[in-house]
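Heads up, one of the protein chains got dropped from this complex, but the rest are sitting where they should.
We call the chains A and B, going by the order they appear; numbering starts again at 1 in every chain.
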Amino acid sequence: MEAVKQELKEKIISVLNLEDVNPEDIKDTDPLFGAGLGLDSIDALELIVMLDKDYGIKLLDPKEGKAIFESIETMAKYISENRTK
Amino acid sequence: MKLKSVFINTTNCITPLGLDVETNIRNISKGISGIRLHKNLVYAEQPFYASIIENSLIEEAFSSVSSSEEYTRLEKMMILALMPVIKKMNPVFDEKTILIVSTTKGNITQLSTISETSAQSADLSLMAQKIASFFGFITEPVIVSNACVSGILSLAVAKRLIQSEACNQAFVVAGDEFSKFVLSGFNCFQAVSNEPCQPYSVNRKGVTLGEAAAAACVSANGQNALAEIVGDGAINDANHISGPSRTGEGLFRSVERAMKEAEIKSEQIDYINAHGTATSFNDEMEAIAFNRSRLGNVPLNSLKGYYGHTLGASGLLETVIGIESLNSGKLYPSIGFDEMGLSQALNIITQNEEKELNYLLKTASGFGGCNTAVLFKKAK
Partner (left out) sequence: MADKNSFIQSWCTIQNNKINLNGETIFESEPTIGFADFAKAAYRNFGWSYPKFFKMDSLSKLAFIAAELLLKDETTNETETDIALVFSNKSSSMDTDVTFQESIATKENYYPSPAVFVYTLPNICMGEISIRHNLKSENSFFIFEKFNPGFLSNYTDVLLSTNRAEKVLCAWVDFYKETYRANFYLVNSTEGLEHNETTIKTLFNT
């Protein structure tokens, strides 16, 4: 689980082009959207593509994403439970 | 200084519902839609709804105007759209006669084999130049590529250029083709409906894509004209590059600008031919913007239920049909609409209606936060 969290932080920074953000700046329970990292709706769609491409998880209803993408913690948990690759 | 009055002289369109305006209107008045379920692995793994023109119709029609092999499918559609407009107007191709081409993705299908030559053959100015040369224009074509407002913006551009005396006569052609490129893009935005689109409905699930070409002649000559272009505005939301403003800011301001220029009040507008893509955000944004302009009671439709979203063609195609309504007094239902799905009221047309119409408002909004509103007055 810890490894997935670290991997996620690095991936999010690179996939979403978060300049000047380091993995250690992102706390596991920090909100990713809104005030936290300031991600927006395009980033959310991009994270859906990342789930598919890197973990083999297809989110068919984008509304599901809201709970999953709440924080690194919620994402890591969902990925660990649902990954197919 | 009093600016020149500018008119739409004649129009045409090439769509799945017909290769001329008359056939399109006949099909629309019967409630026929061009949207079908397609199973075609070239475009997608899963079946999808789209409004696509049969290749054989384009090929057959084009073979009667040219035997040349050098034109792409989209160029053929655009040439076919423009052909009767040019024939009817019979222009002198001088330095004051211009071609305006509206498109978002042009020959993007040429990119499917990525190479230097494929990128060149998808070049928009090359495409426009081929169309200009086909008819004999001697001026450099003006290409408007402003996302989904391109088609309607190109009429505003034509009007502005005529009023500035940069040209006397503008031939406007708008076209976009259905492609895997655009379908994949809208799909990854989770914006494509798995049923035929339902603009303004509580059950709407997103866009249905389509393809079309449309054409018009715009000039300062009001004789036998179809409509006068009396006001326009094309104002950005400055809010988000892929989502519309929650307050409908840019659309509201575009509509207000158009009304101010036309010197008319909202109660004088008889009919709104809106954008209505059937995405949750777009339709809601339009409801907010129109209500801010006190237009919630004006009969309104979206033609996306008939044609799908034809991107850079949509604004002009929908104006062509809207102007037919303006002149005939026949309003067509916004098909796909069932139950109201907006936070504010709009007067969605649900059945064929007849009434005296004088002013038509056409609007569109698109990626990049762009919006355009153009007001048309029936030419007496």
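Note that in this section contacts are C-beta pairs under 8 Å (C-beta built on N, C-alpha and C of every residue); 3 or more make two chains touch, one makes a residue touch a chain.
Predicted model only: the values in this text are computed from it and were never measured.
Undergrad: Could you tell me which displayed chains border the chain that was left out of the figure?
TA: Counting the whole assembly, the omitted chain is in touch with A, B.
Undergrad: Can you work out which residue in B:Asp94, B:Glu165 or B:Glu354 touches the chain that's missing from view?
TA: Answer from the full complex: B:Glu165 touches the omitted chain.
Undergrad: Write down which of B:Glu177, B:Glu211, B:Glu228 or B:Glu249 is the residue touching the left-out chain.
TA: B:Glu249
Undergrad: Check the options B:Thr23, B:Ser68, B:Ser112 or B:Ser133 and report the residue that touches the missing chain.
TA: B:Ser112
Undergrad: Using the touch rule from the top, list residues of subunit A that touch the missing partner.
TA: Its contact residues with the unshown chain are 16-20, 38, 42-43, 45-46, 49, 52-53.
Undergrad: Quickly run down the residues of subunit B that touch the omitted chain.
TA: 1, 3, 45, 104-106, 108, 111-112, 114, 119, 122-125, 128-129, 140, 142-147, 153, 157, 160-161, 163-166, 180-181, 184-185, 187-189, 233-242, 249-250, 253, 257, 261, 366-370
In this text, only the chains that are shown with their structure count from here on.
Undergrad: Using CA atom averages as chain centres, what separation in Å is found between subunit A and subunit B?
TA: 38
Undergrad: Which of the residues in subunit A come into contact with subunit B in the complex?
TA: It is residues 40-42, 45, 48-49, 62 of subunit A that touch subunit B.
Undergrad: Give the list of subunit B residues in touch with subunit A in this complex.
TA: Interface residues on subunit B, with respect to subunit A: 188-190, 240-243.
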